[in-house]
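First comes the structure, then the notes that go with it.
Apart from one protein chain that is not included, each protein chain of the complex appears where it belongs.
So, chain A:
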Amino acid sequence: MSQKQEEENPAEETGEEKQDTQEKEGLLPERAEEAKLKAKYPSLGQKPGGSDFLMKRLQKGVWGIVSYPLSLDVLLCVDEIEGDYNMAKAKMKNKQLPSAGPDKNLVTGDHIPTPQDLPQRKSSLVTSKLAGGQVE
């Protein structure tokens, strides 16, 4: 009788254990994947949700932080640039209004660039292919 009771109790516990094991087995793939990753990158930190990780995410798109920001260089030679600018403006007053496109005879420093003169940085100003081409 006592034997039976002992057998009954373990059966209950096994029931719970079975549930636990089943849950763990469901997660075994995730845990196995984690082990794989740790094996490849042993220096990987424990918590991926840490501030370092999130900071990287916030700074998406940053490059070249080590050097000065461009604006600092510009600030340093503002006087020089202003001087050139005023000189060039004085020369321009006597000319006719310029047409679109830079005058190639002007020496750098005399010509005041306008937005039209600057080359486009990216050529994504092409019409989207969704709007042209095949329409089915």
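Just so it is clear, contacts are C-beta pairs under 8 Å (C-beta built on N, C-alpha and C of every residue); 3 or more make two chains touch, one makes a residue touch a chain; residues count from 1.
By definition in this document, contacts and distances are computed from a predicted model.
Candidate names were "Eukaryotic translation initiation factor 3 subunit C", "Sesquipedalian", "Serine/threonine-protein phosphatase 2A 55 kDa regulatory subunit B" or "Electron transfer flavoprotein subunit beta", and the UniProt protein name of the unshown chain is "Serine/threonine-protein phosphatase 2A 55 kDa regulatory subunit B". Considering the complete assembly, chain A touches the hidden chain via residues 23-24, 27, 29-34, 36-38, 40, 44, 46-51, 54-55, 57-58, 60-65, 67, 69-71, 121-122, 124-131, 133-136.
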